[in-house]
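One structure, pasted below without further comment.
Partial view: only certain chains, each at its native spot in the assembly.
Chain naming follows the written order as A, B and C, and within any one chain the residues start at number 1.
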Amino acid sequence: MKWGVVTFPGSLDDRDTLHALREVMGQEAVSLWHKDQSLGGAQCVVLPGGFSYGDYLRCGAIARFSPIMRSIARFAGDGGLVMGICNGFQILCEAHLLPGALTRNRSLSFICERVTLRVENSHTPFTRAARQGELLRLPIKHGEGLYVAPEEELRQMEERGQVLLRYVGADGVPSDAANPNGSTRAIAGVANQRFNVFGLMPHPEHAAEPMLGGEDGLRIFQSIIESAG
Amino acid sequence: MRVKVFVTPRQGILDPQGRAVEQALKSLGFDGINGVHVGRYIVLDLKAASADEARDAARRMCDELLANPLIEDYRFEVEPG
Amino acid sequence: MSRPVALPGEPPVDHDLAAAHGLTRDEFDRIRALLGRTPTYTELGVFSVMWSEHCSYKSSRRHLRMMPARGERVVQGPGENAGAIDVGDGWLAVFKIESHNHPSFVEPYQGAATGVGGILRDIFTMGARPVASMDSLKFGSFDHPRTRYLLSGVVAGIGGYGNCVGVPTVAGETMFDPAYNANILVNAFCLGLVRRGELLSARASGVGNPVLYVGSATGRDGIHGASLLASAEFHATSESKRPTVQVGDPFTEKLLIEACLEAAKTGAIVAIQDMGAAGLTSSSSEMAGRGGLGIELDLDRVPLREPGLTPYEILLSESQERMLIVAARGRVGELEGIFTKWDLHAVEIGRITDDRRWRVRAGGKVVADIPVAALTDDAPLYDRPAAPPPKPATAPRTTAAAPSASEALRALLASPNVASKRWIFRQYDSIVQSNTVVGPGGDAAVLRIKGTHRGLALTVDSNPRACAIDPYLGAVATVCEAAINVAAAGARPAGITNCLNYGNPERPEIMWQFIRGVEGIRDAALAFDAPVVSGNVSFYNETEGRAIPPTPTIAVVGLLDDFHQRVTQFFSHPGDLVLIVRTGRPQLAASEYASLFGPDGDALGPIDLARERALAEGLVDAAQAGLISSCHDVSDGGLAVALAEACFNPEGPLGAELALAPGFDTARELFGEGRSTVVLSAPLESVVRLTERFRTAGLEVIAGGRVTRPTRLRIGSVIDEDLLELREIYERALPGRIGDR
């Protein structure tokens, strides 16, 4: 299938995502420039991690106005697959393509470490290659990953299964100690109501090779490939 | 004109920064602190024909960019000059 | 030759004003001789920064030449913004380490952040993409009121900048010692990769070529900052010398990296240099100087952040995130296009001339006209007197009863110098760019080079306690530790960069420490056949007349033919045998144990460099032959601590037991330091070969240990501890001290 990976000013993991897709998974992937409108015929558009516009004001607040975001909103509106990783997740929230917002980590400091995640809903285009309840080891690296949303909205999201990933301990159970950034309900990744837009704080592209943080991240990319058929 | 925008965390939204500052102040020996909230203070210098025009521009700036209504409240003051 | 004009409101230039600029009488007279007239106020400012210790290396240059800078891998030695070695498959590794000590003491967050920004620019200015950073930090003791503040500020600053530009911070070192209470050290290392033949230089060429200014606008930041602060003793009290703090903008730096690397590909860049210390002045004069040419600048075209900056301020500003480029004539448009794409503008502010003069115009008038050489090659060069200090009265032995081995081990694991530095490195993005095979927390970081099987091992080390006892042996020991660290990962030491942190060089004993340090680095570098390709000198690390201990910081870059062969420090197979291989008997002098339980011995015996090298080679061979399961270098805390650390495998802790030979001096053997020693684990079948290989190389091999599944650490009859408890002590110590959850 064909992937598109957006580069905003200050994007950092765009090249890493392209590396994982092309070199590791042998996929066709094009780099998309934030000032362009075209999505280059991509079947899935990835908004990568990084510090777009220096994360000034609020993470993702400025990037959301890049010209390419209009095309991405249209693409998502037509049911196209969109995934935002870390800063990409923040941008999607700011752009209202995903519910909620991401704020300063509880510890107020940047955290880079590998965490354990539980797949909460494996019946989505982004998780179908994983088993329901499967545990994935992925790295996080962010200063603002504390997920918040209005209580009522959270309840509905849970009911609809929009929470796809949750931070858990090695035992697979969520706990305060296993919640690295203090996210509400230990939420690490969410989808929109249509399940064609997905945002997550952990970095699947940094868990794509055995010598570099394991291969659990491939589950996510594999799922998308299967969905795109 | 000068527009001063005050962006504060919404009621009920966690304000870890506020809590951290409160802790820090207490550990420095300040007492009688009942709460601390940390927000953003944005000062804009605008060319505008009237205070109303400036007010109107400021409101749109806040709605579109300066604040995230989901987690933040904003308020602003317009000063001539 | 046009005579530069004095500007309205400028003070008269005389010896007093020169002195206020940190220039001596002789230096001022020499300036007048070189110019054949009295400099203008603007010119005086320019000379004061270019002739400062920081920019001119006037006290250190002649000694730095001692260090071996050649080797068949060396592509660029000292003299450019960073050194470069050939690492194979068409790749060059470009690296350097630099200090930002005083700025970090004044404002820890911005000081450390801009230190990272500066060293990054030294790397991509060479056309190399920065792929890894390291940081070497020295703080005062935790009892000192400012230590926590400085520690959290510096760490946040390094992370805040490094994380935002997308360069992983993969290793570092952190030490706490009262000797740094009033003068912390922040040394930042960066390594970049560039294709052979695509290396850029800072040597101007092509008379008439345009000079472009790129990056942030110029403000009043840090005027006389790096230069003066780093070149004159710092008095906490003397506000006068405190510059306006430089604030970093990592976002702009990231744009600069991408734009400059894209521009480099066009071939339209003739020369490029960052505007670091002494900003526009040093970058323009140094580029012209290297090319034996002249340069003309028009300050009216320099982008300014605020109105009303004087030529003096514009020339001396140390505003961050600025680059100066000599472009090929006729290709400016092409470069402008690239910078505009990245939301930056390139502004033409001057051109290269053939008259070997550094000429600056403002408001249509010439405000400075100086022979380029007077600012560069003809800067003063000193051979300052050096003399050993009077031998200090040997420290009194404490009468405190020696602790039991178990007590000592627990105390050492809880000491901030030994304890886990996770609280620090988890604030750093160590994996961005997808090259980090081994990240922080081990002996050396290991990176893979994409598209090849090659790997790079990186480490940075220092040993001020040993240097305080013997500045020569301390420097030798530092290089050995760094080299053995990369060898322990399976990499062959290939290149060195160094940051020499010392006190006031105008004091003979400091100069003596410095020279002995350089000699030590020289001898050890030769022994490992690892050339010193770049570095930096930081003098005047003194406050109120008290100097820091001599602190040469050494970074070693090692090469792995195949990164899959990298070795980690963690025991991984129960049943593996444990071998201890060492170049000599450890000693308590200068050890962490001595610092906790009282001075014990103040002499460092000689170091056998032939054996040190033999150990490094033996480890690399063993790794390549796939004989070992793990290898951990013994450092702070000694053997017992190293054994415990080897058990703390993140994939699941294991245990270990070690039998002790009878008549073994427990404290010295278990907690001593100062001789390269490694803890290996290997399957039974390779142990014989390993033992024999190391013994024939003249190394001491101690057998009698094995890796166990039960997570206990048993050493002879003196230590029997639960490793999970030890790990708790080791992991909690630093956050505990800092008061973090």
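Convention: contacts are C-beta pairs under 8 Å (C-beta built on N, C-alpha and C of every residue); 3 or more make two chains touch, one makes a residue touch a chain.
Just so we're clear, the structure is a prediction, and the values are computed from it rather than from any experiment.
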Complete complex composition as a label formula, though a single copy of each is shown: A x1, B x2, C x1
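Here is the rule we use: only the chains that are shown with their structure count from here on.
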Euclidean distance of C-alpha centroids - chain A vs chain C, Å: 36
Chain A-chain B separation of Cα centroids, rounded to whole Å: 29
Junction residues of chain C - those touching two or more other chains: none
Chain A: positions in contact with at least two other chains: 107
Chain C partner contacts - residues on chain A that touch it in the complex: 9-10, 12-13, 15-16, 19-20, 23, 49-51, 53-56, 107, 109-113, 139, 141, 143, 203, 205-206, 208-209, 211-213
Contacting residues of chain B [partner chain A, same complex]: 13-14, 16-17, 20, 40, 65-66, 68, 70-71
Parts of chain C lying in touch with chain A, wherever the complex brings them together: 156, 159-160, 163-166, 249-252, 254-255, 342-343, 425-437, 448, 450, 563-564, 740-741
